[in-house]
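Missing here: one protein chain of the complex. Every other protein chain is in place.
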Amino acid sequence: MKENREGIKGWLNPTRYGANRFAYWLQRLTGLGLLAYFIAHIVETSNIVYGKSAWEKMLAFTQTTEGHIILMVVIGMCAFHAANGVRLYIAEHGKGVGRPGRPEYPYRPTSLGLGMRACIWVSVALAALAMMYGAYVLFGEA
Amino acid sequence: MVRESSIMKIHYYTGIAAIVLVAIHIMFRLTVPDGYSASLEYENVIANYKNVSYALVLELILVTVAVHGFNGLRVILLELRQGDAWESAVKWLCVGGAVAVIAYGTRTIILAGMM
Partner (left out) sequence: MKRVRIRVFRYNPAHDSSARYDEFEVEAERWTTVLDALLYIKAHRDHSIALRYSCRMASCGSCGMMINGIPRLACYTKVYELESDVITCRPLANFPIIRDLAADFGAFFAKHKSMKPYIINDSVDSIDGKEFIQKPEEVDKYLQFSYCIKCGLCYAACPTVATDKRFPGPQALAQMYRYLIDSRDAATDERLKVVDDRHGVWRCHFAGSCSMVCPKGVDPALGIQLLRAYLLGMNRGSKVVAELYSNKK
């Protein structure tokens, strides 16, 4: 109580402080999700070395409705993390964040300008589109 | 000791490389004439592993994503708690995790390529 740090609650609430904070939250969550999927994917695909029956058994386990939904979420996470990651790469190299000047009231931070916000929402839209395409491919053949 | 800027430059480059490599990986699933499900059939997957160029792409994905992912985990864990013992444990956990995943995945790529 005395220390008064927000702690992990400070990370977990994406509703305050606008689009950049939302992107920070989603980038972190999707990063953790993708790492978990990556490890699981390495493990599941390694069944190939145990022959055809082991591979088909693994496919039967993953090629289900639940498996397809999980894969759709992974596709969305991947698309957002990649697109927003490129935005961060550019911003963290000092590009697209504006230049220092002489701020005039009402202050509008250039680093949180329309360009950056647009890139965040484009990343979200790309994730949604990728998920829809994923659903079309995964469920379209069922 | 490796400087943090060097580690984070690796983080950037592996991230960008992973986007390209994973895109190639996904294309291999989607461009098979008989569709996505056919691309996952045992014979097709083995043929993929026997294709040296594609096996190399898989190995590069393995390395770039493992390095990028475990470094991301290291960053999150370093920000979560501080202290010399914790930070040392986090470093070795993440290095160990990346090495283990790369080793296990490489084993799969090599064995499947020889089948």
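Residue numbering begins at 1 within each chain, and the chains themselves are lettered A and B in the order written.
By definition in this document, a residue touches a chain if its C-beta (ideal position, glycine included) is under 8 Å from a C-beta of that chain, and two chains touch if they have at least 3 such contacts.
Here the structure is a predicted model, which is why all the values come from computation and not from measurement.
Q: Could I get the residues of chain A that touch the absent chain, sorted low to high?
A: Here the touching residues of chain A are 1-11, 16-21, 23-24, 27-28, 88, 91-95, 97-98, 100-105, 107-112, 116.
Q: Name, in rising order, the residues on chain B that touch the hidden chain in the full complex.
A: Residues of chain B in contact with the hidden chain: 3-5, 8-9, 75, 78-82, 87.
Rule of thumb we're sticking to: only the chains that are shown with their structure count from here on.
Q: Note which residues of chain B are touching chain A in the complex, please.
A: Of all residues in chain B, those touching chain A are 12, 15-16, 18-19, 22, 30, 35-37, 40, 42, 45-46, 49, 62, 65-66, 69-70, 72-73, 76, 80, 101, 104-105, 107-108, 111-112, 115.
Q: Enumerate the contact residues on chain A facing chain B in the complex.
A: 8, 28, 31-32, 34-35, 38-39, 42-43, 45-46, 48-49, 52, 55-56, 59, 63, 78, 82, 85-86, 89, 92, 137-138, 141
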